[in-house]
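Partial view: only certain chains, each at its native spot in the assembly.
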Amino acid sequence: MTAYTDPPKESFQLSQLIHDTRYRSYTFQFIALVLLLAGVGYLLSNLFENLRNAGLSISYGFLGQPAGYDINQTLIDYTNQDTHMRASVVGVLNTLLVAFLGCITATILGVFAGVGRLSKNWLVAKLMSVYVEAFRNVPVLIWILIISTIVTIMPSPRAFKGETPDAEMLFGMVAFTNRGVYIPKPVWNEGSAVVVAVFVLSVIGMFAYRAYAKKLLFNTGKLLPMGWPSLVILFVPAVLAFFVMGRPIGIDIPKLGGFNFTGGIDLQRPLIALWLALSIYTGAFIAENVRAGIQAISRGQTEAAASLGLRPGRIMSLVILPQALRVIIPPVISQYLNLTKNSSLAIAVGYMDLTGTLGGITLNQTGRAIECVLLLMLFYLIISLSISAIMNAYNNRVKLKER
Amino acid sequence: MVDTTQMTVSDEVAISIEKMNKWYGQFHVLRDIDLTVYRGERIVIAGPSGSGKSTLIRCINALEEHQAGKIVVDGVHLTSDLKNIDAIRSEVGMCFQHFNLFPHLTILENCTLAPIWVRKIPKRQAEETAMHFLEKVKIPDQAHKYPGQLSGGQQQRVAIARSLCMKPRIMLFDEPTSALDPEMIKEVLDTMVELAEEGMTMLCVTHEMGFARQVANRVIFMDQGQIVEQNEPEEFFNNPQSERTKLFLSQILGH
Amino acid sequence: MSDTHSQLAFVRTEMLAQKEPPAKDKGAVKWVRTNLFSSWSNTILTLVAFYVIVKLIVSAGPWFANGLWDTNSLSECRAILDGARGACFSVLSERWQQLLFGIAYPSDQYWRPTLAFVIMLVAAAPVLFVKLPRILLIVTGLFPFVAYWLLWGGTFLTPLVSLIGVIAGYYAFKNVERFGFVLGLGTGVIVAAIVWKIGGALTASMDDVLALRAVASRDMGGYMLNMMLGVVCISLSLPIGIMLALGRQSHMPIIKGISVVFIEFIRGVPLITLLFVASVVLAYFFPPETNMDLILRVIIMITMFSSAYIAEVIRGGLAALPKGQYEAADSLGLDYAQAMRLIILPQALKISIPGIVNVAVGLFKDTTLVSVISMFDLVGMIRGPILASTEWNGVYWELYGFAALLFFVTCYSISQYSQWLERQLRTDHR
Amino acid sequence: GTLDDVKARGKLNCGVTTGLVGFAAPDANGEWQGFDVAICRAVAAATLGDPKAVEFVPTTGKTRFTALASGEIDVLARNTTWTFSRDTDLKFDFIGINYYDGQGFMVPKSLGVTSAKELDGATVCIQTGTTTELNLADFFRTNNITYTPVPIETNAEAQPLYLEGACDVYTTDASGLAATRAAFENPGEHVILPEIISKEPLGPLVRHGDNEWGDIVSFTFYALVAAEEYGITSANVEEMAAGTENPEINRILGTEGDLGAMIGLDNAWAKNAIAAVGNYGEIFAKNIGEETPVGLARGLNAQWKDGGLMYAPPFR
């Protein structure tokens, strides 16, 4: 018979730091922390010594000084007498602008290409595969450069001049030039507020109508048509209001004047090039996500729905899409994130996003490299953390219930 | 034992198939199928894997297109005309091997979706019907769960209820129990027996020979895309005529 | 019981033979009908697609066909073409070496990177294809040393000594490892260091034994630089990625925290900002006297970047392993390091390979960003010296097209490989 | 000090642009050529006796200052404007001015513009990374006219934009304009406007804090300038090094006095530099002079005796 000992008295020994599961993790973490702090401390001390040797210091004072340079495309008022801070804000807004536009077009392209790749039409399917593979397997920087070159060989505004111009405006309103795209700008005259208000109400009205139609179906089994009434509700009142108020909204059509087109809205070449490049590139990736998402919904779902008598359109909207979207949306959101991060390549086409202002000219002019790069990273970090927060929230919301 | 006396077979023709042929590419899956199903019949289709059983019943509700021959379901001629297809599909319910419930909808929503959108029945009423059928398959308490939260047997019963909610006059089953664990098979078969007792016209691809003996009034044996033999269950099992049938039965019953 | 239908009893006496499908359902006609013109919407799509393709061919065809390959400058091209559309591929035939190897790599030494590239293919083969004989792994093991020698040159003794050091360290590690992983690792590193020290001292004066002409890392450029950055950074980031992934799975909050913060931080910022760090900030973080090459700093930052992404892939692989594997290892008495090294990681890494390959392709494409910080990689070569030169100023399509083609060929084959591997793994598991 | 580092390394690390014809660009063989490059070679010849012992580090407008500040390069010889804040706030020393430049405009002749003041509403391509953006903003503001700036990273990328008409005007240092125009298919179709809107003294620079090294680079450069003044050329330098009548020449070439030792170099330092790259005039003529495609006149960069600003301090 083994005489086993009593539980050892709880006296703490140094060796327990390594041998005892209770303490050992603290030991490791402590070591890790010390190593980390030592490493960071070492780097920081180098930094300070280097800065001292070079007689520099870290300060964000430069943000308050006048920037002194001009920016071609701004969403807020900006002149070269504004501060570097304001120039950075312009950059931030420009980043967000191109990211926003890019995400929308990339999604449209991606959905088309993704669905097209699954098309029964052999030619379309092959064409879409070529598009997707070509764009996925070549660096985005090269695409940006190529597309920017393509934009450059569009007609110059000069080509629109003269008796027999080489190029003409589309519908007499939109000009595609190698300086950018000029589109008409709405001019808000007196009374235009009413028209806008009516339009907003129509939008609300349209959704209300659709909700009502659905409710009616649920309550009485009567299915009202949804398609054309929606369009009618959307446009007819606004058009009526427009004429009743005496055409208060005019448009300012871009005209050739001096060196450039004047008037209208001017989407500058760098924006156009970057926007196109990013959306076509990201579109290829989104196409893959869309395709995978649709393929993930088994054929059985379609067949089950069909055998219940549902028509293809309804099968898509009631059965396939709600499921496919759960699969598609998370990877697509991370593609949005990638697009936003890739927009920092704006620098290659001269688009003044945050990397172009704060990380470009401001950094150049002030020489405040550390400060600028830190701010730059902080900004992108905030964006990606917010996007991943959104994604997690979405994932949690749509998670399928399982056993 | 099921009370088969209640299960009457009328003279009315429910499904009539004449010289139906189907190809997948070069492959001739169904060859000159002739089959008449009378209202109230309970037909079990058996046969080796790949013999075209699934294809046959999928042709009946136009999930697959046939290339030659004639299919008439409930008096409606099955052509590529969408209206006819719709008419037939709303008369014919179908249950699949893998249930194919809609995972993003609750059990109740699964059952009311088609009645509301296809039959245009008010939601309230559709839900009442759905609950009725869910009670019938003995899972009314699961109505607000999602398919993923149910066991396989429960899911298959929901699938049956979902079909029934469309009030079909004919039900097709494609191996409804072959993806289930043994305990669950019984639950599902019980439900099907009940359906049969109520006089539903049923075509059922299955290898459950117990079920066939108990419920079917006709067993069809298929091989290589053809109907090789058909007969009443007793005769079919005890006295198979063709060599192939004998071979097949010896394999199946050997287990 | 109704016997009314017992006449239905039926037995087929003769089996029907396979028949041909009806004419409209077979052959090319059927293919065209179902694949191109199955409905009116499909027909429209086909016509549109056809139009696009024709348009592309019509516009790009003559350009290719008229391409010139042997002029000395763009103006000469223009003179010869005399207004016709046509490419000036002469820039490629004149500058292809610079595009591939950069401006500064000595031209009589081009065989070295080429050879290194070929060896790399051989070295990668046994890793990529499990079916190949394992003996080829020797090439894989020797590859880093040989490649270093071939690319950078100098005496062969340097890589030889490091190789001997690594082997000695590995044997020391192998023998001591049973007594504890950390102990083994420590011994291995110390042994290797000693060998290097001694070997270094011994060979210090023998600079020209088997020496190749030394080439500075600054002189590497062109596509070779992209390749080099890609290969080096991915290889370096694997071990770091594994450590980060393990750290992120750890139950120790501080270690987990450090890993999470690192990974999320790196993944949250664009690579270009990290390259800015490498080019304009990182130098400040090193001791005053050291003066690290830009290429080294870039390697550091890209490695950090890819290890964060690889860590996430490996984390997925770890999570896919059933808990039972950990428990079985525990119950056999294996300690953490043993369990990880012998049981968990071999399996997790295998599952992660397709993911890692995808990260590698992405990273390889991203190495072109170094052109933004004035390094002369393939894109940098084009944007910098070649387009700036008097002769080739203005040739864009040919150069960008060439770059795109190079990358496409490389990345497409790698991604095809990874898809093949994925299919392979899927069947393996069943 | 830096000199010791350079000697120990056996190479001079010299920062240049990523490519600007005439000033610094690699040729088809990968050899760097150009006006700025010559300075690097001269310094290498003076310090190491070998004009080939130079490692050229291409830099962009963004990376150049850090490269110098962090010690990655020893000299930055890239068209960099000497400004107050760069000298003081960024802690660099400009060791002299090798090119007196000013920012100018280039427009297609077909536009019919004769003065920069007529550029109201024009789209202007700017090569970023120098002081150009700031000068431009100042110029248009003071003249009260508007413009649309299109900032471009590299000269090579600005060119197609300008040529395809994506901008009406291209602005950068006048020397750069000339170099760019030289590379055009039809240089004659473009004019450089008369306005020079800024002073752009371009020169090599070194870090603060190592005055010895600054002196070496500075006087290597002045030796080239003085060489032109005294007629020393790469062709006759050997001959003159044998000894001449002129004591200044002798001191420069190291046959008299100990100037080399004073800056810690061999007495033949200046001789090596001149022999390697020629005097200032030769460098100018070879790389950017009127005979070259760049075709710049000496202008302000002529010797003081010829009415220019090139003026070397006495060597004694």
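For reference, chains read A, B, C and D in written order, and residue numbers begin at 1 within each chain.
Heads up, the rule we're going with is that a residue touches a chain if its C-beta (ideal position, glycine included) is under 8 Å from a C-beta of that chain, and two chains touch if they have at least 3 such contacts.
Treat the numbers as computed from the prediction; the structure is a model and nothing was measured.
*Asks:* Given that each chain type is shown once, what formula states how many of each the whole complex contains?
*Replies:* Counting every chain copy in the structure file gives A x1, B x2, C x1, D x1.
Just so we're on the same page, only the chains that are shown with their structure count from here on.
*Asks:* Hey, which chain ends up farthest from chain C, C-alpha centres compared?
*Replies:* B
*Asks:* When the C-alpha atoms of chain B and chain C are each averaged to a single point, how far apart are the two points in Å?
*Replies:* It comes to 53 Å between the two C-alpha centres.
*Asks:* So what's the Cα centroid distance for chain A and chain B, whole Å?
*Replies:* Whole-Å distance between the two chain centres: 49.
*Asks:* List the centre-to-centre spacing of chain C and chain D in whole Å, with centres computed as mean CA coordinates.
*Replies:* 41
*Asks:* Which chain A residues sit where two or more other chains touch them?
*Replies:* 50, 53, 149, 347-348, 363, 369 - these are the residues of chain A that touch more than one other chain.
*Asks:* Once bound in the complex, which stretches of chain A touch chain C?
*Replies:* 25, 28-29, 32-33, 36, 43, 46-47, 49-51, 53, 119-124, 127, 133-134, 136-143, 145-146, 149, 341-342, 344-345, 347-348, 355, 359, 363, 369-370, 373, 376-377, 380-381, 383-385
*Asks:* For the complex, which residues does chain A have touching chain D?
*Replies:* Touch list, chain A to chain D: 50, 53-56, 68-72, 80-81, 149, 152-153, 156-159, 178-179, 257-260, 262, 268-270, 347-348, 350, 352, 356, 360-361, 363-365, 367, 369.
*Asks:* If you look only at chain C, which of its residues touch chain B in the complex?
*Replies:* Touch residues, chain C against chain B: 1-2, 4-6, 8-13, 15-16, 18-22, 25-26.
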